[in-house]
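Omission of a single protein chain aside, the complex is shown with its protein chains in their original locations.
Labels for the chains are A, B and C, by order of writing; each one numbers its residues from 1.
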């Protein structure tokens, strides 16, 4: 057991992967000598050299496109796209090629590509630095999409993503990079596709991923004072979706509140709601509620707090759902 | 009343817009002398000259990016991105700029940009020519997204999209381009944001957009023979969502089946299901069902029929929903 | 053979391209020193075989045996000449128009054509075995894959060379630029081979770019060369030089091969809407095949018997391929799911089962 920040845990996961597999490459913008805007690649170039860990020109499409070619050449690319919105210039390469190439080659060529994207808001950042791109990637068949919310998951999920023979998009919540937590280096369950119940509860289930997990956890504590026993679920994997867990929560608590930062319209919360309804309609005692960012562009720093789901909003909506 | 194909109706809508407003520009790849891969811009360059209607280099990001600049210069760009998947190279420009620019300028500069994208499958086309990109755009705050399913709507929606001061993505169902239908040139209700009930029914509501509207219509006919009275709804607008209509359908039929070509996971059907549940939970007698493309890349032509929701699948699922 | 038309296609104007055999079949440059008679005859044979197969494919499409098919008539020299300069382990990243290259790489034509038959995406041949990448439709995106593959071989300290094929229109895409710039920065063992055939569907090269494509190279810090793309020997020579540079670790080369798309963009395209037949007829005067035949026979490397034999072989081959194509059945339903993931998630497998059950219903 060690105490690490999420940034450090991800850094150690990369270090571990680079050590364990000589075919692993880490590249992107400023990941080399500078160690990455969020220090996630700190010290890796010094330790593994600039053939294993290197900077690229500012060319997102070529970063992802070259990862596809590197996979054909038997390498295992782990790439960083510097911020959520800066993954969009590579969208065509991700959707048309990374996600489909293995099928196109009839399984002759795997795409063991890991795409790390510092994502989501909450850091009072500039525009294009607070986007929630998860729905774009989760809706893209052929990709796997995971979101660690704490150092332990960061350490485990990133390693699993790198080892996975399929392309995995790892959305790292910027707002949690500097939050410390215990990391059990020996834990190595097959993580991708499994959610985690962080707090049990009978009255209602709060579901979230990334930074919002901390907020639903806090909300659950406040709800407890109000006599509401809320279960807290960290989804962790958006694709594949841990739908057995969602079914169980619906069956056991009958009420579900989904929380995410992205706009509500066609956001990932819709899939959680629709899927859960399909799986456990008769168990639902209230409509599945969504507490999300508003259907407007991510606002400037000064308006961020009003945009992101606050603990108050989560608590209020949960109370309505329980009272329904 | 005239009888036109969807392609012709869209062509006439563009012609009408070019005549009515001297600031309207039509550009993209092969839209000039050749008249577009699907003939939607046929004859426009000849009639309006190559300053109003022109070809661009194969540069999707620059096509969309230049439309943003043209809007600043007071023009009203109507651009064509040749096929669904070929809108992805411009994804960053659409999401980061087209959708957000008006807000960024505090409303000083409108973005009256129309982005036409021949979309969806069903034409036994090559890969990247059968994609369903609607969720990517519908989830992007700041855009409006419409899908005409017939010549009348094509004629009306495209004109409204062009006149709209906000950016509108028009997803044109390739599979319907050559289908004829009546067009009332005088019809001019404010279309964007409104769905249409194509066939009334009491037992269940079938909801779709684009090419799938024809399939749910056919399914409704077959269901009628089986004694099931199905309402048929053409959504037409994905953003904004005609949610009053969805609520009414849920209240009046209690059962809803959503159909689309895109993969199910985090697809647009999820939003329809989640939103309808929020609005009319107590009226729902069965879980809202989704009949969709599978969560796999769009297959080669030979497998297309098994991928797209067939009338049989729609009928079968609807029967289950009604029997629920 | 047709007399060379005085006016070459518009997009050939500007800098003089490298040339070995002039349109009239006369020798105007130094012969590649490593091509013996057998090799020279092979170049001719492949061009004839490819040309004949192209006609067969168009017929197959008309008969409904293929979906949309993009022909390569007129571009045989650019493709055969460049492909001939590659080593067995060198890797090709094609667009959708490199059937001649595929043949030379040993890709089975029937398998290749499954792509256009609509039975598979990417092409069902094994890209690793053939060193010929999947057919790629999104314009210029394969250039980035090629750069990555070249980087991978470079990191493995291999001396394999990678070649990316693309068209004039592709040079307008951001992906071409990003990949070319990356190739320059890393001095990748990469040959960027542009077939400037004058057209991007209906758009002429002049509306695609105001510069000469080969000149882009200097901005990326590596050499560019312009070659007569209908002169198979010149194409072979410049590609051989580029491959040698790459193999020696001296980095990428951008080759602009001036050729002409004789046919429509594809069987779905009506070229009559945007270009005049006389221009196409004029371009035929620069046809790579009669030009090379004139020189080959004149120089005594081949005789009429050989020429006839090539036509005959091309005929037989085309018909064999036709039989193979017509005989291939559609893929089983499972194939829509079988290779999406190496480790399919449980949710995916449940949906696959649901799908296959529905199919059988």
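By definition in this document, a contact is a pair of C-beta atoms (placed from the backbone, for glycine too) under 8 Å apart; a residue touches a chain by one contact, two chains touch by 3 or more.
Note that the coordinates shown come from a computational prediction; the quantities given were computed from them, not determined experimentally.
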- Option from B:6, B:68, B:147 or B:171 whose C-beta touches the chain left out: B:68
- Answer key for B:100, B:116, B:260 or B:313 versus the chain not shown reads B:100
- Item | Residue touching the undisplayed chain, where the options are A:29, A:110 or A:134 | A:29
- Query: Thinking of the whole complex, not just what is shown, which of C:55, C:128 or C:187 touches the missing chain?
  - Reply: C:187
- Among the options B:144, B:231 or B:264, the absent chain makes contact with B:144
- Interface with the undisplayed chain - residues on chain B: 25, 51, 56-57, 59, 61-62, 64-75, 77, 89, 92-93, 96-97, 100-110, 141-142, 144, 164-166, 192-193, 239-241, 243
- For chain C, the residues touching the chain missing from this view: 171-178, 181, 184-185, 187, 207-213, 215-222, 251
- In the complete complex, which positions of chain A touch the hidden chain? 29-30, 32-35, 37, 55, 57-61, 85-86, 89, 124-129, 264, 294-297, 299-303, 306-307, 312-313, 316
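The working rule: only the chains that are shown with their structure count from here on.
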- Which chain maximises the distance between its CA centroid and that of chain A? C
- With chain centres defined as C-alpha means, what is the inter-centre distance between chain B and chain C in Å? 36
- Query: Counting in whole Å, what is the centre-to-centre distance of chain A and chain C, each centre being its mean C-alpha position?
  - Reply: 41
- Note on the structure: For the pair chain A and chain B, the C-alpha centroid-to-centroid distance in angstrom is 30
- Taking each residue of chain B in turn, which ones touch at least two of the other chains? 61, 85, 89, 127-128, 294-297
- Note on the structure: Multi-partner residues in chain C (2 or more other chains touched) are 120-122, 138, 174-175, 340, 347-348
